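A quick write-up on the structure given underneath.
Every protein chain of the complex appears in place save one, which is left out.
We just call them A and B in the order they show up, numbering each chain from 1.
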Amino acid sequence: MVEQEGFRRYIAHIILWIGIAIVAFPVYVAFVASTQDNALIANGQMSLLPGGHFFEVYYQTIFVGTSGSTREPVGNMMLNSLVMALAIAIGKIAISIISAYAIVYFRFPFRMPIFWIIFITLMLPVEVRIYPTYKIVADLHMLDSYAGLALPLIASATATLLFRQFFMTVPDELLEASRIDGAGPLRFFWDTLLPLSRTNMAALFVILFILGWNQYLWPLLITTRDDMQTIQIGIRKMMTTNDALTEWPIVMATAVLAMLPPVFVVVAMQKLFVRGLVETEK
Amino acid sequence: MANVTLRNVRKTYPGGFEAIKGVNVDVGDGQFCVLVGPSGCGKSTLLRMVAGLETVTGGEIDIGGRVVNQVEPADRDIAMVFQNYALYPHMSVFNNMAYGLRNRGMKEAEIKTRVEEAARVLELSAMLERKPRQLSGGQRQRVAMGRAIVRQPKVFLFDEPLSNLDAKLRIAMRVEIRKLQRRLKTTSVYVTHDQLEAMTLADILVVMNGGQVEQIGNPLAIYEKPATTFVASFIGAPPMNLMSMRTEEIKSQLGGSAGEAGILGIRPEDFVITDQTPAGGVALPLTIEAIERVGAETFIYGSRAQDEQRVAATPGELPPGEVIVRIPGTEAPAIGEKIRVAAVRQKLHLFSGDGRTRIEA
């Protein structure tokens, strides 16, 4: 509308830039700190401009770790985080899509009870059942393992519901045409349904990867060995030591490294990300 | 090549609803059979039963001398064209047509020959690499046809394949389908709710209503001698005028045994405006209420003042006492004008009072 021309438009730009500044400032500070000398930071003398220690700090962070006794190269932590995030994302998508397929495209005894059993898990976030879950994973000898990290986080009613909803919108005639074309249930799934679900799977993957990478409480409980730490746990351990001994540039470099993959995913795959976010919340 | 024979076919849903109440149809080799009827009459269900997409709860479906009740759709040697085409959206036109052949393990070279031949016939050769969403409605329809043709099946099944097209394209494709079927000589079963499509396409026309067959036959024979009032009003547009024989005026004109029939039917095109009453025929005085001029012809909607009731007949039901008359477009009557129309004896259709039986008198 006419009024939006001119003055108001400038206000909008200014407010948005202030918003961006608020959102970006903490990360900027972290990045700046990760390029400076620890002594300077510890004295409260940190500069708000990048320092000259970028390569040195990041090299030490990724390949060596802190100087403390529980040193662990952050590169290794990132690898653990990556394996866990991929296992959660791929595992969730795989088991959800096949169970949604069974629930939508077959009629079998206990179909609805099974659906409800899966559905109700929406209401049981890992936080409300941590210790019993911990005990079961321990009994299954899965502490300090990738399976223990990923499996309890894999079952997801959200993904099953999403695929179910999508399958319901696929025209019945496609299945009928496939049957006439001689395709059985597995072939229909593989040749037709999976290709049609590609965008949904990709959107879901983006969200699940971010959520997986950012898991904290569960890895905190079940990883005891340093070489199984994820990067989120690594950061916390680096800060555990006495404040005076904390190697802030390395902590901040780790924070930056922890942010990079998920932020990259959000920015690079923005369309899929937005779609995934909106659909999983439906 | 094959016959399709339905013997007392029934479909009862688990809830007890009877969708098909015993249907007998025999489609000869290479014939084009059209199932027509209002929505909900069971025509699509019947077609899907032939395809094997719906189970048969009674009777037998026989394709090429083999009872196929328990045979999977893929093994019935049929091909089907769906109303919404059901093209695989993620596959190219070529792969859409090739998919069924590949599933049957046909050699890639043979597939290529067949698909290219079908594409040539359907003028799709330039579009083989496109995805369905890049095609127009008419092109998608042709791909759906192509998918059926390449299979070289014993039977083509069509489920309202033209109803998603605009009027002009529908007529063009109707002609195409007929030409194609004549050339391939493949037995075909075609479902539609459009009586014009049914009349123009069919070798054998099956008029269905309420899960039952009302009449089977050659389209013109059905038009000329409808077996029931339902068929009479469904086939032909505008619908046949149906009048109660209780009207003394008509009874006295007809006389004799014909006078015992319950319902009299006269097609709008069989009336002429005249002061004469033809021997054995009927004449009606009308007041013109509305006029539709379509160009070549004109439809007059007139009312019979003294008529107390008109037999209700769906579809195309008229208000009580209303009569439609078709006259050449050259005549120019006026609203409110009083006219007299008459029809000769041979053009009268007589039915029993319940409309279920035709009476030849």
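Descriptive notes on the structure:
The rule is simple: a contact is a pair of C-beta atoms (placed from the backbone, for glycine too) under 8 Å apart; a residue touches a chain by one contact, two chains touch by 3 or more.
The rule we apply is simple: contacts and distances are computed from a predicted model.
According to its UniProt record, the chain left out of view corresponds to "sn-glycerol-3-phosphate transport system permease protein UgpA" among "sn-glycerol-3-phosphate transport system permease protein UgpA", "Dissimilatory-type sulfite reductase subunit alpha", "Paraquat-inducible protein A" or "Fe-S cluster assembly protein SufD". In the entire assembly, the chain absent from the figure touches the shown chains A. Screening A:Arg71, A:Arg129 or A:Arg198 against the full complex identifies A:Arg129 as the residue touching the chain left out. The missing chain, though absent from the display, is touched by one residue of A:Val57, A:Met78 or A:Val251; that residue is A:Val251. By the touch criterion stated above, the residues of chain A touching the omitted chain are 1, 3-4, 8-9, 11-13, 15-16, 19-20, 22-27, 29-30, 33, 41-44, 46, 48, 94-96, 98-99, 101-108, 111, 114, 117-118, 121-125, 127-133, 135-137, 151-152, 154-155, 160, 167-168, 172-173, 175-176, 184-186, 188, 210, 213-214, 216-217, 220-221, 232, 235-236, 239, 243, 248, 251-252, 255, 258-259, 262-263, 265-267, 270, 273-274, 277-278, 281-282.
As a working rule, only the chains that are shown with their structure count from here on.
On chain B, the positions that touch chain A within their shared complex are 48, 51-53, 72-75, 78-80, 82-91, 99-100, 103-104, 147. For chain A in complex with chain B, the residues that touch the partner chain are 171, 173-174, 176-177, 179-183, 187, 191-192, 195-196, 198.
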